[in-house]
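Yeah, one chain of the complex is gone here, protein chain that is, but the others are all in their spots.
Presenting subunit A:
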Amino acid sequence: MANPSQLQALKIGGPLMNLIKLKGVPILQQLNLEECLLRTSSRNWCIINQGTNQPTIVMGVSGKPAELLKIESVLCDQIPVVRRFTGGGTVVVDPNTIFVTFICNKDAVAGLQPYPQPIMSWTGALYNKVFQGIGDFHLRGNDYVFGDHKFGGNAQSITKNRWIHHTSFLWDYEVRNVAYLKLPARAPLYRLARGHLEFICRMKDYMSRSEFISRTIEATKTHFSLRSARGRIH
């Protein structure tokens, strides 16, 4: 139950959204939390996790390891491989990846149709505020880019009454980790057959972690009344 000041905030700032800030929570645990909140909660959530505990390969729901990964290297180096419940492609995440997730009821954002493209556009507009004036940011296809270099990958899942949109931002990355991935057969046109290292860029070259997180929270507040969620993640 919201207290009086929260009720006042609701009148001014829009629907309530619970903010969870994490640091170094393993990506598998984060994904389990997200799927649980998507399917069993009726509240809106924003989760920000600064880094996962170890390098991990995360594939979309239909990803085939043999097609997307250099399996011998992955096995030899014992890199964990996780299949997530959302669509989209494959990414190697590590302690320098920043994860931002929105889990919303379908009527949480006025006028937003709960389909992939409208949700993607809405997040693009939100992050436009975050990166305003910085690095020629835009949403290109389904990726967040500076110019034509990708630094944020997105994926979604849409249920009957709710949706989730989550992003892995490459604040920094290790070149050796990118080498575990094959070139995907399905790629956006703007990629122009570039290899991984020519295609992606590091967000740290444009913004500090703390500034990114505070700007993201401020941008989210333009749509929602944010409330920090309490409790421990075990």
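In the analysis below, contacts are C-beta pairs under 8 Å (C-beta built on N, C-alpha and C of every residue); 3 or more make two chains touch, one makes a residue touch a chain; residues count from 1.
One rule holds for everything that comes next: contacts and distances are computed from a predicted model.
Not shown: a single chain whose UniProt protein name, out of "MMS19 nucleotide excision repair protein", "DNA replication protein psf2", "Phosphatidylinositol-glycan biosynthesis class S protein" or "Glycine cleavage system H protein", is "Glycine cleavage system H protein".
Remark: the omitted chain is touched by one listed residue; of A:Ile47, A:Leu68 or A:Ala155 this is A:Ala155.
Contact with the omitted chain, checked across A:Pro15, A:Pro65 or A:Gly87, is made by A:Gly87. Panel shows subunit A; residues 60-62, 85-88, 111-113, 115-120, 142, 154-160, 186 of it touch the chain omitted from the view.
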